[in-house]
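Only one protein chain is missing; all other protein chains are in place.
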Amino acid sequence: MPEALLEITDAERRFGGGRTLFGKSLPAVHAVQGVALDVKKGETMGVVGESGCGKSTLARLIVGLDKPTGGTIRFDGTDLVAEAKADPRKLARKVQYVFQDPVASLNPRKTIRTILEAPLIHLRGFDGQKREERLRELMEAVNLAPEFLDRYPHEFSGGQAQRIGIARALAADPDMIVLDEPVSALDVSVQAQVLNILDRLKDEFGLTYIFISHDLSVVESVSDRVAVMYFGRIVEIGPAKEVFARPRHPYTHLLLNSAPVPGRKSLIPEDTNTELPDPYNPPPGCSFFARCPRGTDVCKTAFPPLDQTDGNENHRAACYHPHGDD
Amino acid sequence: MGAYIAKRLLAAIPVIFGLSIIVFVIMAMIPGDPALAILGSFATPENVEKLNRDLGLDKPMVQQYFIWLGNMFHGDFGRSYTLNRPVIDEVLERFSATLILAGPALLLCSIFGLLAGIVSAVRQYGWADKVITFIVLIGISTPSFWLGLLLILVFAVKIKLFPPSGMWAIYGGGDLPDLLAHLTLPALTLAVVATGVIARLTRTSMLEVLRQDYIRTARAKGISERRVIYKHAFKAALVSVVPVIGIQAGFVLGGAVYIETVFQWPGIGSMLVKAISTRDILLVQGGVLVVATAYVLFNLIVDVVQTILDPRLR
Partner (left out) sequence: MAEVTAGTAPEKKKKRGRPSAVRLLMNNTLAAGGLVVLCLVILLALAAPLLPLPNPDVTAPANRLQPLFAEGHLLGTDALGRDILSRLIWGTRVSLAVGISATLIAAFFGSLIGLVAGYAGGRVDNLMMRGIDMIMAFPYILLALAIVAALGPGLLNALYAIAVVNIPFFARNIRGITVGLSRREFVDAARLSGKSNAQILFMEILPNVLPVIIITMSTTIGWMILETAGLSFLGLGAQPPQADLGSMLGDGRKILFTAPHVSIVPGLMIFVLVMSINLLGDGVRDVLDPRLKSGALSRPVARTAVTRTNVPDVRPKTGTTLDMQGLKTEFHVGGDIYKAVGGVDLKLKQGECLGLVGESGSGKSVTAMSIMGLVPTPPGRIVDGVALLEGDDLFSMTDEQVRQLRGSVVSHVFQDPLSTLHPLFTVGDQLVEAIQAHQPLSSADAQKKAADLLAMVRIPNPAERLKAYPHELSGGMRQRVCIAMALANDARMIIADEPTTALDVTVQAQVLSLLATLRKEHNVAILFITHDFGVVSAICDRVAVMYAGKIVETGTTDEILSAPAHPYTSRLIACVPVLGEPGRRLDAIEGRPPVVNNLPEGCAFAARCPKAQPDCRSGEIPLAEMSEGRAVRCLYPETKEPIDA
């Protein structure tokens, strides 16, 4: 079994908090809480969840755009948080990021050449000749004509812009790319183009992906393993096939039943109208309790640990009463 | 709401505190010996030293500031040496005259500015819009002191409709019609520029609001176009116009400096100009402090109005 490339233990990101001048404590929100995650070299780790579940915050922690307020993140044995502080460029050579909104991630006043050159200059230290060569290779890798190098971002469609975003991430020659909803801003017919390119590049460059999305079908189609997030925590993790075929956590169940599928006549919505709990005033036990049809009193006491298995150590759920136990 | 107002009031205290520091520092920057300036030809070395001690000018700056602030707090702004009367009396008297001038001017510019802006936006690219836009542009390009002179020439000298200057008639008068006659020209002049600024902003805000999704929703509900514009759009546009009215109050108060000089209105602006040229420092600092404090309080009111309008700010 390959080594874990990325090890996240007990990561926490709290926003707000602290105290006022007069010592009154300010309200705090835990965007990410107690997250533990191992990503092995060469795999695609899918992270799914609805808006506000903390998946984008987790992504930003991994690439160093944000710093955790607790826990550790290790990459290939070194402490990422310390490294991001000491030399952000070192981190940027290992882990890169692809943004959700492809157009917003390109500076409207810069040509594609300048945008793609930046990582080559600042991270790779390439000189003119080598840079030019590399630029062509990158454009080729994402199926774009080299003539496009001297155009401005507004001349590109969403799909093309996202391919430029991917090329920029590749330019740093990273080991891992964090893809934060890379196709959700794209039209359906273009999504497949980008997904196919990502798939090819992974083999070509030996990459490891963390693929974050709210779209279950996309995550299912690309991931080797999947983590389901709810309210800042991972509630279920396991091989993609297992999680989607035999979901254990009631929330994963609800997600899968709610997702619209062509040919599925009616969706099975939950009966209650409850939504996410108040982040400033989280419930003491399991955060899904108020919406959960299987909840009992024990769920109100403490958040269940992510260690419920049904024999398979790799497929774990944070639930006292998981599906498949009954 | 009450709690909010109290909070805002508390927040105004450091601002006024900061104002006082700026004023104090600026006044301390003034070159030359104030005692020399005050005593003029009576400035013998002994007199200067005595006055310096009396004024506390021989103490360290920080201490001087707190003595100064303490005096202010007790309403002791010192004595104007040119007028030979307490600064506070002169300032308050002059300031009330300025308020009589600036209040109606602010009211005028708010009303006309909002109206012109709405009409302009609703008739975008129509002739009304073009005419208003052009007039507004002329308004903000005209030096108000020059406009005042022109108005005096036309309405006081040529047509003799209004008195050319002052606040009250020299003989008789003293009643409301007299005041209004004297007030009309300066208040109008003062309002012109601010009207233009408010009109331009109202137009842009209205145009921006009218494109919003919730305006489409209002139309999809089948309510009348009049209601869409005057209820839905106007209320939303006001949210961005109200703070500008607050800023314009500052321009009106400041612009009063010119207008009062042109029309010889006995307000605080003309007092300040005179005090600066005669280097009556205590008078300058008292006047600046009072006007600035009043302005801070006015903006407090604007903030509260803003919060009433926009529930998202609460």
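Letters are used for the chains, namely A and B, taken in the order the chains are written, and counting of residues starts over at 1 for each.
Rule of thumb we're sticking to: contacts are C-beta pairs under 8 Å (C-beta built on N, C-alpha and C of every residue); 3 or more make two chains touch, one makes a residue touch a chain.
Small disclaimer: the values here were computed from a predicted structure and weren't measured.
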Displayed chains contacted by the hidden chain, counting the whole assembly: A, B
Residue in contact with the excluded chain [from A:Leu26, A:Ala145 or A:Val188]: A:Val188
Touch criterion as defined above, residue of A:Leu216, A:Cys286 or A:Cys299 at the omitted chain: A:Leu216
Touch criterion as defined above, residue of A:Gly165, A:Pro182, A:Gly295 or A:Pro322 at the omitted chain: A:Gly165
Chain B residues touching the omitted chain (full complex): 15, 18-19, 22-23, 26-27, 29-31, 121-122, 124-125, 137-138, 140-146, 149-150, 152-153, 157, 204, 206-208, 210-214, 216-225, 228, 232, 235-236, 239, 249-251, 253-255, 257-258, 261-262, 272-273, 275-277, 281, 284, 288, 291-292, 295-296, 299, 309-312
Where the unshown chain meets chain A, residue by residue: 50-51, 63, 65, 88-89, 92, 96-97, 99-101, 104-110, 115, 118-119, 121-123, 154-155, 157, 159, 165, 168-169, 171-172, 184-193, 195-196, 214, 216-218, 220-221, 240-241, 244, 254-270, 273, 275-276
